[in-house]
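Please read through the structure below; I'll follow up with questions.
A single protein chain has been omitted from the complex, and every remaining protein chain is retained in its original position.
The block that comes next holds chain A.
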Amino acid sequence: MSSNYQSKKLDKKQKRCVAIIQNECKIEPVADGISKYVAILNAGLSTGLTEELVLETVEKFGKITRLLMLPNKSYCFMECSSTEDAQNIVQNMNGISKIGQKEAVVYLSYFDSLPQAEDSNWLKPLPKGLVILNDFVTEEEEKLLLDVIKMDNVEVDAALKHRRVKHFGYEFIYGKNNVDPHKPLTNKIPQKCDALWPRLESISKSCNYDFDWYVPDQLTVNSYEPGQGIPPHVDTHSAFLDPILSLSLESDVVLEFRKGLEKRSVLLPRRSLLVMSGEARYDWTHGITPRVLDVVMTANGNLSTRRRSKRTSLTFRRLRRAPCNCNFPLLCDTKLEALKRTESTIESEKAALLEEKNVHNVYDHIAEHFSETRHSPWPQVADFLKSFPQSSILLDVGCGNGKYLNCNPNLLNIGCDRSSGLLKVCSSLNYQTFRCDCIHVPVRSNSVDGCISIAVIHHLATKERRLMAIKELARILRPSGQGLIYVWAKDQNANNKKSSYLRQNKSVNKQKATEEQQRQQTQQQLEEKAKEAPVSLPVHTNRTEFLQQDVLVPWKVKNASAQQSEAEKSTFLRYYHVFEENELESLIGEVNDIKLVKSYYDQGNHCVIFEKLSKSL
């Protein structure tokens, strides 16, 4: 009975594995039959299976023509030479063999075909400007280099996830990701390295490699234990010249390159020299995933795993001592700094023009689609509206499609907006509105009990104009009347809670939105479009954190007609001034006849409730 129970349990487990494969790979098991396609159900790349082990075990029982191992999967597939081979393999291994797995035995099942393999990023061309020179140093040289570097007496660095690091020539300061060229270290690059440079020069000449190079003056040595890695990064543009050289000692490792959505895995063999120049150096990030096993492509073109051992990398660089002049702006710290300096320098003469072109015109174009996407009122705004007694006069300045004009039907709700497109939407819903801008509200002073300004003031391009808008709200309020303002926050992550704006970005959920991942395929096109704006401003990448306060935010119109499918035609750039913490409160402080009642952070916005003082009557 117990053995029957055992076999039933196994049967159940096997069925569950088959169902997973059916679902994930869209292939069908061959019920009661035999085929030459066999799946190993519970061992694969994710459980550390190697091509070598599979071949060694399987070929005792039959011949296979193809082994297919999929990344991150705990199963793999074989195409056998014949159904006889397949049958023999299954009979001898199913529920018996362990193929080097520590715990359970493996299960095998027949399938009708092999799954469609995804386009492996191993098969795509390497990033431009990336060269790997195999066997760049001999084993003897490897030993000599390790001796002079003396990593053993370097303390582990907790801040660097316990990776050991040592600098020669100049210290690389991790906090600011730069070097101080005025503080050379007494520890220069060891002379043992000198032999490498004539070698590199002669190879680059004989192979016609397309990189200029300089004898390095800075060396960072990293010592990685198996399981350690380094997050995706780009070597700071302004800190170092092109190219970056990296010598791998003691172990192979897989380096992951990323550029926007593009990904490449590159195997760095032990004793090879990696040369990153041009695009590979400036426009791709590189990093090492912290893990013990790497997935690599074998000479047969199959994926397999490789166990890491301790690895030491020598990264040789040459200080730039000047701003970067590269042609790859997206990851360029020099370019980014320049963008930050353009902040708060929007001239007042251009502010109105910028708002006209990159706010009002855009809203008129997108009114319909915008309105479709804005139907549910934010709860805390609705709560504010419900706090007023019956017959209170409520003015919504910048009412958009009027979604707040029926939150509390006990009020006399009036809305106004600059966009006639949005006002038409209000009109169709029988809401009371008029057209005006928010710095000249045509309403008599001291006349309304409440006013709200939701997502409006961040469209004004100078501090002066933002202040004028708040003064208008203060002017129209009657004494003891209250106003509520929402503006977009630069920090979309306050209280460690991602705003829904960020949450909607699934990829950001998966991996932290670092500056380096803030790229999209359309970015370049949008940068072009941004040149049409009256003021030169950076284009924000949607659903990522803001890098600057004054930005152009793309609005993509969905269901655009076929001719409009290019990003250029269907994407509009809206101007935003996103608010720093306390910036809104300090504006309120500059207005005489109101006092701050409450300020809070809600849905990625900075929000204030303020009250008109009684004495101002």
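Criterion: contacts are C-beta pairs under 8 Å (C-beta built on N, C-alpha and C of every residue); 3 or more make two chains touch, one makes a residue touch a chain; residues count from 1.
Keep in mind that, in the parts below, contacts and distances are computed from a predicted model.
Peer 1: Suppose you had to identify the omitted chain by its UniProt name; would it be "E2 ubiquitin-conjugating enzyme", "FAD-dependent oxidoreductase domain-containing protein 1", "Replication factor C subunit 2" or "Multifunctional methyltransferase subunit TRM112-like protein"?
Peer 2: "Multifunctional methyltransferase subunit TRM112-like protein"
Peer 1: Taking the entire complex into account, which one of A:Lys73, A:Arg418 or A:His540 touches the absent chain?
Peer 2: Residue touching the absent chain, from the options given: A:Arg418.
Peer 1: Please identify which residue in A:Ile393, A:Ala474 or A:Leu587 touches the non-displayed chain.
Peer 2: A:Ile393
Peer 1: Out of A:Asn23, A:Ser376, A:Asn430 or A:Asn592, point to the residue that touches the absent chain in the complete complex.
Peer 2: A:Asn430
Peer 1: For the chain not shown, which residue from A:Pro323, A:Pro442, A:Pro479 or A:Gly589 touches it across the whole complex?
Peer 2: A:Pro442
Peer 1: Considering the whole complex rather than only what is displayed, give the residues of chain A touching the chain that is not shown.
Peer 2: 352, 389-393, 395, 410, 412, 414, 416, 418, 420, 423-424, 427, 430, 432-437, 440-445, 447-449, 478
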